[in-house]
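Following this message is one structure expressed as structure tokens.
Just one protein chain is left out here, and the rest sit where they should.
Each chain carries a letter (A and B) given by its place in the written order, and its residues are counted from 1.
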Amino acid sequence: MSRVKLPIGPQHPALKEPENFTITLDGERVVDVDIRIGYTHRGIEKLMESRTYTQNLYLVERICGICSYAHVVNFTQNVEEVLGIQISKRAEYIRTLFLELERLHSHFLWLGVAGHEIGFDTLFMYTWQDREIVQDLLEMISGNRVNYAMNTIGGVRRDVSEEHRKKVLEGMDYLEKRARYYKEVAINEKTILARAENVGILKPKDALKYSAVGPTVRASGITVDIRRDDPYASYTETPFDVITTDTCDVLGRVVVRVLEIFESIKIIRYLIEHLPAGEIVVKVPRKIPEGESISHTEAPRGEDFHYLRSNGTEKPERYKVRTPTLANLPAIGEMLKGTYLADVPIVVAAIDPCMGCMDRILLLKHGKEKPGEIIDGDRLRSYGIKWYAERGWKA
Amino acid sequence: MIKGLVKWARVKSPWILHMNCGSCNGCDIEILAALIPRLDVERFGVLLKGSPRHADVLVCTGPVTTQMKERLKRVYDQMPEPKFVVVVGQCGSSGGIYQGSYGVEGGIDTVIPVNAYIPGCPPRPDAIADGLIKLLASVDKGGKP
Partner (left out) sequence: MTTTEELILQVLRELPVQMKRDRRIFISVPKDDLLKTINILSSELNVQHLSTITARDTGSEIEILYHFLLKGVVITVRTACSRDDPTVDTIVNIFPGAVLYERELNDILGVVPKGHPDLKRLVLPDDWVGGYPLRKDWKPPQESEE
């Protein structure tokens, strides 16, 4: 069969412009993938060089609205390392609490998005309803549902009260029950299995070869988790297991995230029950000396890596951010090879990419010389659902 | 009379096209969160659609990045009249925290005309729903919000 190149690009059908992914098809199977991004390139690294460290606290958390706190923790840890200061144990516990609450909201969010991709909208409604519990807890303590502004250099800005502790534990009890339900669904629900089992295979050697990160590689049996390997905040103290499976497919990525929800609940309960007394912020010298520092965290999607070079002024000399989604893009090529076009949405969704990128990806164009038929993002998703329905699967 | 009927149908059930013009996703998530059972703007007949040709309202987020500028213009041009543009979030309103960056153009209104702004970083789902309803109400009252 002849090969057809399909540009899968941002936003809209009738536009000829740089695409996100150019997929080469042989019949209905993907043979090759070519990656192009940049649609949310806001020039943040350059902006950071002209803002003070305090101003950058608020810019850094807006790199991504879903794992914003992971970025802020990296930033404050970098500055604190250059300053040579140690924050209080209580502040470490509170930061860890927020890191895990963020993981919870992100994984619930993802479950819903994944459900939506395969036409299982009920799952989307359920998981996002449950996720609201997490948003309520985040807002209760920090004042905001997204972009919590919890950190300052030297600690955290808001404390956790007795009332907060009680509510968090109640929330965890509820979410644990819900997570048990999702675990059953993920393992037993035929609609999910049909779309996720043996789809988007990433062999362990390829996961390592492309330096991929997060639940994506843990579903291929790779035991890597920055919380365990290079602990930060309170992770040397909180008991938890690094979750891996070895099915190497989309289903594995679902299972890893569902099981990680249980681990996060475990960690949060420990943090609340053992929250040490003390100050939430330590005094910080006014001047940030010259130096460099590296901080990385296990964000919900994987390793989030930050590098700081300071020059003794109130603004950073250079700040580098590598988000986990970027690290997983090269591996997507491997995962998509040999899959059906109908599987493209769920395989890409399974690395849990930033939604902004995801929204744009799904655009198809047939034909080589002439424009030919054009399908938009939503229709590729519908195409996938219909394709499977024709083969006997229904959501 | 047909005009009145169409206007009524439009007010009672606006079809929304959501477009992320470079946002961090914060606003986009809260827009989706407005759809879930807790808030459920679908009660008001608000539906998310995929194509500009069927949309009444364009909901935009994000400071317009250089790469999204032309796309935004073209999506807007593709929408049939009457059409309305709602901006959700600080970045869409003014470029927000990214003002001055080489990668962003500025607010959505530097590219297309905007009818309503819902400020916040991000605005809560209730604020988004509130803004949308206010837009519908002003359309109901007669024409330009």
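In this section, contacts are C-beta pairs under 8 Å (C-beta built on N, C-alpha and C of every residue); 3 or more make two chains touch, one makes a residue touch a chain.
Please read all numbers here as calculations on a predicted model, not as lab measurements.
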Touch partners, limited to displayed chains, of the chain removed from view: A, B
Residue of A:I85, A:L208, A:V242 or A:V282 in touch with the missing chain, whole complex considered: A:L208
Which of A:V168, A:V254, A:A327 or A:I385 contacts the chain that the document leaves out: A:A327
Touch with the omitted chain, as defined above, among A:Y58, A:F262, A:Y307 or A:Y340: A:Y307
Interface with the undisplayed chain - residues on chain B: 66-67, 102-103
Hidden partner interface residues of chain A, rising order: 18, 34-38, 41, 43, 45-46, 81, 208-212, 224, 226, 228-230, 294, 296, 303, 305, 307, 309, 317-318, 320, 322, 326-327, 329-330
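Note that only the chains that are shown with their structure count from here on.
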Rounded Å distance between chain A and chain B, as computed from the means of their C-alpha atoms: 25
Residues on chain B engaged by chain A in the complex (per definition of touch): 19-20, 22-30, 32-33, 36-38, 49-52, 62-63, 65-68, 70-71, 74-75, 78, 97-98, 100-104, 121-122, 124
For the chain A and chain B complex, residues of the former touching the latter: 10-15, 17-18, 38-44, 46-47, 50, 58-59, 62-66, 68, 109, 124-125, 128-129, 132, 135, 145-147, 354-356, 359-360, 376-379
